[in-house]
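As you look at this complex, bear in mind that one protein chain is not there, while each of the others sits in place.
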Amino acid sequence: MKSLALENLSKTYFDPYRGTQHTAIKDVSLKVDEGDFVAVVGPSGCGKSTILNMIAGFVPTSGGRIMVGGREVRGPGPDRGVVFQSFALFPWKTVAENVTFGPKMRGASKEERAKIAEEYLALAGLSHAADRYPNELSGGMQQRVGVVRALANNPDVLLMDEPFASVDAQTRMTLQEELTKIWEERRPTVIFITHDVSEAVFLANKVVVLSKGHVLEEVDIPLKRPRVWDDLVEDEAFKTLSNHVLQLVRRA
Amino acid sequence: MTVADETAPFSPVPYQRTWQAFKFVAPLIFLVVVWQVVVTVFSVNPRIFPDVPTVARAGWGTIVDGSLFAHVGASLWRVTVGTVLAILTAVPLGIAMGVSKPVSDFLTPLFRFFSVLAGIAWIPIATLWFGYGFGAITFVIFNAVFFVVAYNTLLGVSTIPMPLRHAAASLGTSRWQMLKEVLLPGALPNIVIGIRTGIGFAWRGLIAAEMIATNVGLGYMLFLARDFYRTEIIVFAMIVIGLIWLLLDRLLLAPLERATIERWGLVQRT
Partner (left out) sequence: MTAIYTIWGYYARWTARWPAMAAFVPFVPLIAAWGFIAWLEIFPPVFLPGPVEVVERAWTLLYKGILTDYLADSLSRLAVGAAVGMCIAIPLGVLIGLSRRAHDFAWPILLFFQAIGDIAWLPILLVWFGFGLTTMTFVIVYTVLFPVVLNTVLGIRSVKPELRRAAQSLGASKPRILLEVTLPGALPNIITGLRNGLGYGWRALIAAEIIVGTSGIGFLMFDARRAGSVEEIVVGMIVLGILWYIVDSWFLAPIERATGQRWGLVTS
């Protein structure tokens, strides 16, 4: 795992239909330490997904630099694992094949892949579903596969783009608790994009509030771990922090 | 671009399969009975429509003298050669064109135009280019399949959701791996649909072309029988054509579609 730094990042789009430049991100700087968990929140259209897509290398930057472990990012690569809102599982591959896709790409042997599949499916609690196809699973199970598929590739940084936005509320809380548990055990460097304030406060060590393409405020979340919803719903500190962030987002 | 025709769902229990088969065959047997009764009761002129035994005897005749197999063999050989050549060229081309969005946007109208024109409309110029015979007919089949498959492949690649390509890229795929692991399987449902539609056009094109441009094949068999007013051979040949297409579609094309699309849950994409 490595640290991540955004240095004066900006993004402008050329709109071919209007012929004008459109500014999505203005001069954003952010540092994420090794093993840290940072959530980025903001209203829709604030540019939070654009930032993640630039870190992932899916869209080019217009200015500034993105550094992962001291090396500048150019294009997508296996050093940054991505978890998508739409899951983006390969429908023509089984669950196990999806999880071992990354290792297969770098040429891991069959035995090696079988071991990886076993380990990470156990981590996701999906050992029984190894040979099923994604469309045969529920949304929550699909996203568990999505998360361990990214982890199984041993990325330096884990990028999560509203990963739990398209599952039901019950499942979402379970997935959030599972994610904190995995993070507490393995300490990956995580950037987590969401529009759900309590999700951000629950998961992260630091919440970055984004507004119209720039950083409004960085809020530290000194809540103790392990975090579970049963403890936190009544917790005063959690409520105060959530309220504070919520006010910022609503003003944004 | 698909004709959605699906029979009763496949059931694994042997007894049920027999029952399904019976349910499928029974109405056809009923139809044959009605045919015989109508022809007998209204004493239809056998030149207009022959009765069942006459057709059966004529059919048996073509089997005994081997002419049926010559015609069926010639037709199937043309379809196989034309289709295989078309798939081998159309799929790589379609994928290559579909990789970039601007390129596929630009080329889509061209391929729509030619896939609309594919098949029968090429018969006159094909006979001019290749003369009457194997070349012209195989060419008609080739381009019936080629343009439909290429267009559907193009469509298939360009409709692969962007997050899937992003996911593969962020997991470290090379160019070749992207092609093999993502683009080809992602486009496969559309490719299969294209093949099924294309062979449907090709089969009709084949019959039409054989009526015009050859001296062997199922279409020629039909047309020759018409020249001699052998209605019983016409009816027999029509039944053979229907059976071959049913077998081809049910045993080869439909299972292919099931094996890929339905298991992956991509069926709504058509």
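So that you can tell them apart, the chains are marked A and B in the order they are listed, and the count of residues begins at 1 in each.
Just so it is clear, a contact is a pair of C-beta atoms (placed from the backbone, for glycine too) under 8 Å apart; a residue touches a chain by one contact, two chains touch by 3 or more.
The structure displayed is predicted, hence computed values, not measured ones.
For the chain left out of this panel, the touching residue among B:Val52, B:Leu179, B:Ala208 or B:Leu256 is B:Ala208. From the set B:Ala121, B:Ile160, B:Leu179 or B:Leu256, the residue in touch with the chain omitted from the display is B:Ala121, counting the whole complex. Counting over the whole complex, subunit B has residues 1-8, 23-25, 27-28, 31, 47-48, 102, 105-107, 109-110, 112-114, 116-117, 119-125, 127-129, 200-201, 203-205, 207-208, 211-212, 218-219, 222-223, 225-226, 229, 231, 234-235, 237-239, 241-243, 245-246, 249, 268-270 touching the chain that is not drawn.
The working rule: only the chains that are shown with their structure count from here on.
Looking at the complex, you find that subunit A touches subunit B at residues 56-58, 75-78, 80-82, 84, 86, 88-93, 101-102, 105-106, 133-136, 149-150, 153, 159.
Of all residues in subunit B, those touching subunit A in their complex are 161, 163-164, 166-174, 177, 181-182, 185-186, 188, 260, 263-266.
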